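Here the complex is missing a single protein chain, while all its other protein chains stay put.
Lettered A and B in written order, each chain numbered from 1.
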Amino acid sequence: MLLREVEYARPASVDEAIRFLAANDGARALAGGQTLINVMKARVASPDVLVDLWGLEELRGIRLADGGLELGAMVTYSQLMTSSEVATARPILAEVAGQIADVQVRNRGTIGGNVCSNDPTNHLPPLLVALDARFTIAGAGGERTVSAEEFFVGVYMTAVGTGELLTRIAIPPGSRDGFAAVTIGKDGTCIVSAAASLDGEGGPRIAIGCVDAVPVLVRDVGEVAGAVTMPPSDVHASAEYRMHLAQVLAARAVQQAKGRTAA
Amino acid sequence: MTTVEERVEAPQKGFIGQNVPRKEDKRLVQGQGVFVDDVKRHGMGYVHFVRAPYAHANITGIDVSKALELEGVYGTLIGEEVAALTDPFFELSTPPGANIKDYALAVGKVRFMGEPVAAVVARTRELARDAAELVEVDYEPLPVLVDGEEAAKDEVVLHDEAGSNTVWQGVFDWGDFDGAMAEADKVVRIKRLHFDRFSSTPLECSGALVEYDRGTEQWTLHGNLQMPGVTAIWMGPALRCGLDKLRFVTQDIGGGFGNKICLHPYYVALCLLARKLKRPVQWTEWRTDQHMANAHGNERTFLDVTVPVLADGTMLGFSVKALDDCGAFPRYEPLGCIIWAQVAPGLYRWRNIRVDFQQVVTNKSPVSPNRGYSRMQHLWLCERIVDIVASELELDPVEVRKKNFVRTSEMPYETPNGCVYDSGDYALCLDKALELIDHGSIEARRADAAARGKLLGIGIGSTLDSGTNNFGQSTLLNPELQFSGNNEVATVKLDIFGEIVVTLGTVPQGQGHETVAAQVVADALGVAPDDVHVRVGHDSYANSHAGFSGTYASQFAVTGLGAVKGAVDLLADQIKRIGAALLAGGVTDDVELADGFVRRKDNAEAAIPFMGVGAIVNANNAILPPDVRDVTLNARYVYVPPFELPDFERKFGNLTLTYATQIHAAVVEIDRETGVVDIVDYGAVDDCGNRIHPQIVEGQVHGATAHALGAAIHESFTYDEEGNLLTPNFYDYHVPHALDMPPMKNGYIESPSPFTAFGSKGMGEGGGAGIHAVCAAIQNALGPAGKPIVYDSCNPYWRVWEMLQAPERTRELVSVSDA
Partner (left out) sequence: MSEPVRSKTVTVDVDGTSYEREVEARKLLIHFLRDDLDLTGTHIGCDTGNCGACSVIVDGTLLKSCMMLAVQADGTRIETVEGLAGDGELTPLQQAFSSHHALQCGYCTPGMLMSAKYLLDSNPEPTEGEIRKAIQGNICRCTGYVNIVEAIAAAAK
């Protein structure tokens, strides 16, 4: 509950933030703090420097773009829920955001923080993989954009390297989306989650969360059993139960997606 | 929701029975309550405990030198010092349990993960935490015991001085079980049932700020413990000081539920530190610490349950081997080994009961009397028996209960082991509970649920909340113990300006004692509750108390209010004597108390206000006739319930004074594909006799139900093979939040107790009715899916799914044979 000593920086711009992150291997970006501060309270990880992104307006903002959406990395879950752009272009984002924890967490938690922490039980990684989102990462050398599969690398690990910052997430157009999860109590932590999107350019995308280091992507419900190779076993679910839920929830996410009208 | 009220006797007049506004609220809604962590002292040091990372290990070395070098660190404490400066805590058990050595810090060995090994004190919380990381402890890991049945084998022994892991063992045999077996038409056998570990996890963690006065060698502990009397009995001898050297002060407590009863090990460590470092020391437990190293509820495994049954569904009794896992140190145990006997036959007329009870230690957190203590575990067994027997013999669970329930006409009813059920109407409560959930529509709802892919089930949980203990039951475990009866104290005085001031021996943690005590005093003195000042919290130097004082075991309405009533009646009498002396020639029958005056019954103008009475007695007594100069206007009363010492040989006697009834009905829907359980309807009927403050009673029922529903589906302190607690925080140990609660309908009846001053009964623990009802509902729901048996008190989705997948595995636990 008590953090180790740390240094704190409040950059005035994204460039300054990148500079701080690059200057120290132990520097971490502080977004909403709903994950990082808890991690630091438990002393599981103790960054040397916290680079506070909260004031960076460049990282906020929700825009309609090419029929889809462009979301700043610091957009909060609450902002997704109240955004008319999201409601128009891709309402599944608001629906799923509304299932995350509670009002207090949603007011501070950010989409950037959610994907960059890449906890296997997080809601957004499987959802954004299913939506085929694209992630823009800025560094000293400029910007690059990666696919969702390239973004999620391992447990708590993403394509964002030292001295880099996720700046925005692009959501392609689409509307036949679904999300299903079994959680520890209502709006609790996910035990297994599944997101489905039927309108992608490459065909249907179904992403399963909580069963591997990164979301597991398949094209068809029938592929789930083969793709989920080592589901974890813990106090909430055995490996066998997780595997079973993965298949059930994948089918439900697809059903939900089919139930929505095409754009 | 609907509230149904039925008064069995004439209504009480006055404030008793009304929902008077709570005195506690004004400060609490403004954040002006004073909880333990709010208390500060100049120069105080903050304490952080270094805790064991192993569940079982020898300590081969401790080095605090690096911690002491950190600037801002005031000092440390380690087990060696504790062993030198204190004596082990008083153990309640007979040998081998009696030989367990329990100290404030681990001495030589750690026996559960998170056990405090050393303490560091520093100028700030953060520094104490930082310094704790610099303490170096060397361990030699030992084999870990996380299973009670393994522990009972004594292959690995936790306490060398005891030589065995058994804390206590004994057989209870009442009636004629063999005769019942001979008489039976059928015998139902259940191989194994398990009541899981969980606790009520009060939101405020344990803590204390301890000051030591060097000149008087007296400690003042600003803490949040529930039972100062018992705590002092543990701490005084350990610290080698007189009990009066320990002053316990509490003000507001953020929930206790039995989890703040065994704080004495931590408190002794704090006392030693305050004395050693010559400054006040402050400690507040972290949430993770509370889950790992404070206290859990008892975990109990029931083996070889055998139930003789007649063809018409009458159950004749049962026999069982009960194995209780009390964690690494007994502390308040082995009292749990007898307390269940308060409700040995549950709500039923079973006359033949045999229980082979064994309690063992394991490498898990110690237990303490968590809400429902020991009765809840036993009542769960009784309800599982009724539910499983009904299911296996295809009897209606409602009818079979009514057939076996103790009847109102039989009350007061003496159970096979001598307990007396004072009053109640179980059949009526059951009918009302079924009404609340619209029992008649269940089959239609079941069909509707099935169409949606859900399995619907209904379950009943009937329990008793036994209140006001006879501590003599401890002698049934250990005849050497010198505890029996019970008591509680209150003082009521009239001050010089006519202020009415009450002090309580109880230690409230949200039960509204200030308010309810004021109701009783107001009625007796003819004033309003606002005119009665009840001192907030408990200060052992200012609040008169006795050996059993505190707030626990569903007894305030009886013991606390019994003491208040006794004291205020004495005071009323004294006021009348003064009034009579000055107004009515000394004839007390000619005066009455009304509206804050003592006055002649025949002439309301001839009156003296309370302020006048107070002023005369305190500062003007020469005007009083000599025969009333003994009046002090300061009344102390010790309520003592009418208990006898129980019979050790037969394990027989009256163990509790009152029995409140809870009969709850739950309707669940289970998702066939996922095992997710939703409670879709819930009805709760409670009977605690005459309700002094109905709103407070209802609040207790709501809260106890929430605890039970959490325990029924999510809350479990689960350990892995290495003794790691897998649910150390609120992420993994999921307690009900607002969205988790089902629509709850409450009903009440009032069967007054013939044994108490107001006909009310202690309540608040609730007996776990929700657990029993949900377990039964799950079993009922899964009936069409292979009739699995619900065998564990906690049924998270994964367990429900396993029952769906392989019902035959749980069915192996049950067998029915002709007798």
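Criterion: contacts are C-beta pairs under 8 Å (C-beta built on N, C-alpha and C of every residue); 3 or more make two chains touch, one makes a residue touch a chain.
Since we're looking at a predicted model, the values are computed, not measured.
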Of B:90, B:139, B:648 or B:730, the residue in touch with the unshown chain: B:730
Residue among B:76, B:165 or B:201 that touches the chain left out of view: B:201
Absent-chain interface as seen on chain B, which is shown: 1, 19, 21-22, 24-35, 37-38, 40, 125-126, 200-205, 252-255, 257, 284, 286-288, 509-512, 695-696, 698-700, 702-703, 705-707, 729-731, 735-739, 741, 744
On chain A, residues whose C-beta touches the chain left out of the figure: 1-12, 16, 20, 24, 27, 30, 33-34, 37-38, 40-42, 49-52, 54, 101-105, 107-108, 186-187
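Going forward, only the chains that are shown with their structure count from here on.
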Centroid distance [mean C-alpha coordinates] between chain B and chain A, Å: 43
In the complex with chain A, residue positions of chain B that touch it: 125-126, 129-130, 133, 286-287, 673-676, 714, 716, 718, 726-727, 731-732, 734, 736-737, 739-740, 796-798, 801-802
Touching residues on chain A, where the partner in the complex is chain B: 1-5, 43, 102, 182, 184-189, 191, 234-238, 241, 244-245, 248-249
